[in-house]
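All protein chains but one are shown at their positions in the complex.
Read from first to last, the chains carry the letters A and B; within each, the first residue is number 1.
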Amino acid sequence: MKLRSILCLLLAATFNIFIVKAQNNMVVLETDFGVKDGAVASMKGVITQVDNNIRIYDITHEVPAFNIWEAAFRLQQTISYWPKGTVFVVVVDPGVGSKRKAIVAQTNSGHFIVTPDNGTLTLVAEKMGIKAVREIDEKTNRLPGSENSYTFHGRDIFAYTAARLASNKITFEQVGRALPQQISAISYQKAIAESNTIKGSIPVLDVQYGNVWTNIDEPLLRQAGIKNYDPVMVQIFDKDRLVFSSSMLFVNTFSDVPEQELLCYLNSEMNFSIAINMGNFAERFKIGSGPSWKIVIKK
Amino acid sequence: MKLRSILCLLLAATFNIFIVKAQNNMVVLETDFGVKDGAVASMKGVITQVDNNIRIYDITHEVPAFNIWEAAFRLQQTISYWPKGTVFVVVVDPGVGSKRKAIVAQTNSGHFIVTPDNGTLTLVAEKMGIKAVREIDEKTNRLPGSENSYTFHGRDIFAYTAARLASNKITFEQVGRALPQQISAISYQKAIAESNTIKGSIPVLDVQYGNVWTNIDEPLLRQAGIKNYDPVMVQIFDKDRLVFSSSMLFVNTFSDVPEQELLCYLNSEMNFSIAINMGNFAERFKIGSGPSWKIVIKK
Partner (left out) sequence: MKLRSILCLLLAATFNIFIVKAQNNMVVLETDFGVKDGAVASMKGVITQVDNNIRIYDITHEVPAFNIWEAAFRLQQTISYWPKGTVFVVVVDPGVGSKRKAIVAQTNSGHFIVTPDNGTLTLVAEKMGIKAVREIDEKTNRLPGSENSYTFHGRDIFAYTAARLASNKITFEQVGRALPQQISAISYQKAIAESNTIKGSIPVLDVQYGNVWTNIDEPLLRQAGIKNYDPVMVQIFDKDRLVFSSSMLFVNTFSDVPEQELLCYLNSEMNFSIAINMGNFAERFKIGSGPSWKIVIKK
């Protein structure tokens, strides 16, 4: 009898461990805070205070200050590589304290994003689809004792809520009231093909190497008749100003061309990209990224 | 009988797991080493060699080289967000090899800090109070095989001792002999109010955004009669040189003023701070931080 109850306890204990393993308990952070000061460390401390078994990872904290567009891009670029059930905290929040909503979005892919609804979900919504959105109820989901702090929601609301959700201290429903699935989106030039010409944009640079990434995907290239090892004519515009114009080979990989030569290729997201083998294309030709940068290519 | 002993084993095993969970087993690192070389990685390796269940986090490794003051500030800024029982390693150590003591301090809040006693504890001692100090006995608490290495105590002594303490391989008492609670402190201008004028200093900048943080807290502001949405006259001095002088609104949050406009507000630590909405105040007006920077404000 006594034995049985000990067994039950043991079973529960063991089981509990398996439940913890079966659930995700992972939080991934993305901000424009940098890591020179204590902001990110405070967020991580708050998370471990909620549950010190949570595994904490980072996308990056080097999003350029206030650049919501790039935050949206980095989230979209990486989210699908993480397990379902992972909770993301994305805070690039120039409007902290304004009326932008603090939300948690659940994607169709089973990921959760805790964020101010200011455009950070633009690309994830397009790529994966949003299944449900909840507004964070700041009365119940706020770090105790932080009620008079207006300027660091990343720590007091977003990290705290993410930790509670990731560790199942609250359910998704307990985040707060349901909102329409419509999130705030930033408008930008989609990629389109007109006969053999493709227009698109430069959402982001491959900053470490200076490669130029576009939003033109493989099917669009095939549609315009571009095949491997074809020469491709590339024109890059900043608003209406022509910044770069040249032809280059469309190859599989960098080493398919000699060092210091131009090439175009499919990047790790399978999108059309431009580079110099062993060189920095963006720096050499002064190419930037964001809504104002457009690209036109044809065979 | 046999069953009972298996049960005991199981109970012990299960229990052990709960004990590990109940205890902290967390180490948080802060240094001026940067992350471009292998120094931080060596410290983390040593920690995992002691016990690979220790969870390792970072405050920052981008403290400006040799800047003990800023290390002290970042520690004080973040420590209270971490669970009791967390062990911090703070190494900004221009005097490595000199007679500064290697210590572990226990705060009244139940945190532990492993550090050279060179001023890094200045602000934590004021804010939380020091309960006990032990000098690290380098004969017993030194990475085996490192006896001839004089220049990397961060790895050989501080990280190693922190890991052993965090994982309960040694008790606090086993760190070494007890010292007086008096730690080495850096002197600086405290914040004071004289009738309606407040004098204080600029301990640190909010580097990522260029906001200027002061050591003037909310009660002092109220004492000088400053209320929300009051205009406040702000003067900033580097030693005796007037660097900035202007009036601005004291608001709750950045979006209370138009873009590019000056504002003052309570930062995430509830201290008086100065900023430009969507701009970089420190860069625009060439403001620095540290003991020589002073601020005078009045309504």
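Simple rule for what comes next: a contact is a pair of C-beta atoms (placed from the backbone, for glycine too) under 8 Å apart; a residue touches a chain by one contact, two chains touch by 3 or more.
Just so it is clear, the structure is predicted and the values come from calculations on it, not from any experiment.
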Option from B:149, B:196 or B:223 whose C-beta touches the chain left out
B:149
For subunit B, which positions touch the chain that isn't shown here?
3, 6-7, 10, 13-14, 17, 32-39, 41-42, 44-46, 48-49, 52-53, 56, 65-66, 94-98, 148-152, 155-156
Applying the definition given at the start, please give the residues of subunit A touching the unseen chain.
3-4, 7, 10-11, 14, 17-18, 21, 24-26, 28, 55, 57-62, 74, 77-78, 81-83, 86, 204, 206-209, 218, 252-256, 265-268, 270, 278
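Criterion: only the chains that are shown with their structure count from here on.
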List the centre-to-centre spacing of subunit A and subunit B in whole Å, with centres computed as mean CA coordinates.
30
